[in-house]
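Complex shown without one protein chain; remaining protein chains in place.
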Amino acid sequence: MKPVCLVIGAGAGIGGNVARRFAREDYHAVLCRRSDQEGLKRLVSTIEAEGGTASGYLLNAIEEGSIESRVEAVESEIGPVEVAVYNLGAQIGNRSLEDTSHKAFEMGWRLATFGLFRLAQVVCPLMEGRGHGTLLVTSATAAMRGNPGQHSHAAAMGGRRLLCQTLNAEYGPKGVHVAHLVVDGSVDAPDTLGKMLGPERYRKLRETRGDGLMQPDKIADTFWHIAQQHRSVWTHELDLRPFSDSPWWNE
Amino acid sequence: MKPVCLVIGAGAGIGGNVARRFAREDYHAVLCRRSDQEGLKRLVSTIEAEGGTASGYLLNAIEEGSIESRVEAVESEIGPVEVAVYNLGAQIGNRSLEDTSHKAFEMGWRLATFGLFRLAQVVCPLMEGRGHGTLLVTSATAAMRGNPGQHSHAAAMGGRRLLCQTLNAEYGPKGVHVAHLVVDGSVDAPDTLGKMLGPERYRKLRETRGDGLMQPDKIADTFWHIAQQHRSVWTHELDLRPFSDSPWWNE
Amino acid sequence: MKPVCLVIGAGAGIGGNVARRFAREDYHAVLCRRSDQEGLKRLVSTIEAEGGTASGYLLNAIEEGSIESRVEAVESEIGPVEVAVYNLGAQIGNRSLEDTSHKAFEMGWRLATFGLFRLAQVVCPLMEGRGHGTLLVTSATAAMRGNPGQHSHAAAMGGRRLLCQTLNAEYGPKGVHVAHLVVDGSVDAPDTLGKMLGPERYRKLRETRGDGLMQPDKIADTFWHIAQQHRSVWTHELDLRPFSDSPWWNE
Partner (left out) sequence: MKPVCLVIGAGAGIGGNVARRFAREDYHAVLCRRSDQEGLKRLVSTIEAEGGTASGYLLNAIEEGSIESRVEAVESEIGPVEVAVYNLGAQIGNRSLEDTSHKAFEMGWRLATFGLFRLAQVVCPLMEGRGHGTLLVTSATAAMRGNPGQHSHAAAMGGRRLLCQTLNAEYGPKGVHVAHLVVDGSVDAPDTLGKMLGPERYRKLRETRGDGLMQPDKIADTFWHIAQQHRSVWTHELDLRPFSDSPWWNE
C-alpha cells in the first residue's frame, strides 16, 4: 500500500504540481478541489500517464465535515496520509474596509485559518499515532504583514501562520513535521493567474516575465524536499520568490 | 460636548484604567463589558468620584450588531468617539489540539479578530469623516508567535495583529491612528488574574512579584501617550512588559 | 544635583530636541556632537533661555576612549547619567556593493554598533549600581530589513538592534531600561535633512510635506514618555512614522 499525499486545493498550479511530484516518488496522490470535475480528471490522468496513481474528489472545504470525512475515507480506502498539503488561498483582491462584507471577512477565515485547523485536527493525531507525517501549508506574504485592502486576507493568513506555529509546537516533538511555506510572487498557474488575466494577457505575461513567474513544478520540488528532510533538521518556515522580484520586506 | 473614549472590554484591569485615564483628561469614558453590572457601576462611580464623566453598558461583543449599535448610540447621544479601545482578550488557557473544539476555535476568532473588524468598520469611517481619531488595540504575545496549546488564541491574535496593519495602511493617511499594543506579562487585574487565582493566591502573588506585575494604571499612561502623539510621529506597534520579565523572544 | 540626560549625537534634530525636552523636565542636558561648535552653543543657549541647564561637548565617538572619558567626566563633574541617548546615525546613502569600501563598511559598524556597545559598557554598570537608569537608542528601518545599497548601514543597524536586545536581557532585571526606537520616516532636521537638500529644496519640502515630515520635538515627547514608564510596564521597541507614510513592511 502506497503512502498517500493528500492535497487540499489541487488546481493546475502549486497543488496539482505537488500532487504530481509526490506521485512520481511513489505516493498515491489524492487531489481535492472545490469545482471543475474536468480539471480534476485531467490532473489525475496526467499523473497516471506518468506511471503514478491518483484519485480526485470535489470537496467544499468550508462545508462542515467535508475535510474530516474525506480524510477518513482516504485512510480506510486508500492508505495512510503520510503528507497533507493545505493549499487553499483566500485572496479576494483589494477591498476597502467599507467594501469588505462581514461574509467576505468570515469566508477568508473559514478558508485560510479554520479549514487548516480542521485538517490538522483530523490528520495530526493519525500521524502522531504512526510516529511520523508531514503537514505542508502554502502561504503568502499576507501572513507576514497587512497591506492596504487586505483586511480579510491578511487577518486570515496571519492567523494561519501562527496556527502553523502552535501545531508545530505541539506535534513536532511527536514526529509530525509542520511547515509554513511563504509564496512571495506570482505563480504561473492557469487556474488562478490565467483565469484572472484571461488567455491573451496571460500568454503575454508569460512571454515578458519568463522566470519572473514562479513555476509551480519547481515550487513542488521544494515542497518535496521539505517533506524529505531528516527529522533532526526540519524547516518550519521558508520563503519562495522569483530571482527578479523584491522580497516583501524591501522598499 | 466632550470627546468620547469608548472602551470595549472594560474590567478592572487595562480597560477600566484606560477609561479612567482618559476621563481624567476630560474625555467622557464609555465603558462596555459583557457582564458584571456591579463592577461596571463601580468603575463609573470611581471615575465620577474623580470629577470625570462616564457611562457603562453591558455589551456582548460577539452578538450581531451589538458593537455597531452601541457606537451609533454613543455618537448620537453622548459625543464623537475620538478614541476607541479594543481590549477584549481571547485567552482560554492551554488546550491540546484535540481538546480545542470547533466552537472554542471560532469563539477565539469572533472575540479577537472579527469583533475588532466590526468595531473598525463602524468607527474608522466616522473618524475619517472628522479627519482624526485613534483606535488602540490591546494585544498579546500570542499575536507574535504561536506557543503550545494556544491554537485558538494564537490564530485569533495573529489575525488581530495583521488586521491592525491593514487598518493602519488604509486609515493612517486619512488621519486615523491605529496602534497595536503588545502586553507581554501578567497584569495586576482583579477581574482576570485575580479571579483566575482566587483571593488568597492573588494576594500572595502581588506581595512576592511587586513591580513584576504590570500595573494597569501605568499601562494606561502609555495608552494615553500613544493617543496624544502628534500625527507626524505615530507609533503603530510597541511592547510592554515588567522590567523583571524576559521578553517573549528571549530563551 | 540634577540628574543628567546625556545625548550622543546632539544636532538640531532628534538629539537636540530630546536634550531640550529633558532639560525642561529638570534634567541637566549634556549634548555631544562631532563638529559644529557654533551649533552646539546655540542648542545650549536655547535650553538655557528656556530656564534649563545644559553643557555641550565636541566628541568624536569613534575615537578610542572618547565616549568613556566623557561619561566619567560628566558623572564626576555634573551628576549621574540617569538617561543616556544614543542618537548617532550611520546612513551614507545608497552604494552598490562594489562602491562600498572596507572603510565605509567598518565606519558604519563603529558608529552604529560599536559606539553603542562602548556607551552601554560604561553607563549600564553605573545605572545598575544606582538601581535605575534608561538607555534610549534611536534607530532606523535599516535595523529591521536590508534594502538595496544599504550594505554598510543595514549590517550596522541590524547589529545595533540585536545589541539592544542583549543589553535589555542583561540589564532590564537590574533596573536599567533599554529601548530601541525605530524612526521610519524623514525627520524635519536642519542639520541632516536640511544640509542634504540645501536651503531652497528643504524649504519647499517643508511646505509641501507638512506633517509628513517628522517633527523632532514631537519625537522627543515619545522619548520622554518611554523614559518615564513605570518599571512594571516598560517598552523595549516601538516604531515612529508620519501618518501619511507607508510603514516599511507595506508594499
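Each chain gets a letter, A, B and C, in the order it is written, and its residues are counted from 1.
The rule is short, and it goes like this: a residue touches a chain if its C-beta (ideal position, glycine included) is under 8 Å from a C-beta of that chain, and two chains touch if they have at least 3 such contacts.
Computed from a prediction, not measured in an experiment: that's the story for all the values here.
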Among the chains in view, which touch the chain not shown?
A, B, C
Using the document's definition of touch, tell me which of A:T53, A:Q91 or A:Q215 contacts the absent chain.
A:Q215
Where the missing chain touches subunit A, by residue
165, 168-169, 172-173, 175, 177, 188, 211-215, 218-219, 221-222, 225, 228-247, 249-250
Residue list for subunit B contacting the dropped chain reads 144-148, 248-251
In the complete complex, which positions of subunit C touch the hidden chain?
96-98, 100, 102, 105-106, 109, 113-114, 117-118, 120-121, 124-125, 142-143, 145-151, 154-171
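One rule holds in what follows: only the chains that are shown with their structure count from here on.
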Which chain has the mean of its C-alpha atoms lying nearest to the mean of all protein C-alpha atoms shown?
B
On a C-alpha centroid basis, what's the spacing between subunit A and subunit C, in Å?
45
Report, in whole Å, the distance between the mean C-alpha point of subunit A and the mean C-alpha point of subunit B.
34
Pull out every residue in subunit B that's touching 2 or more other chains.
165, 168-169
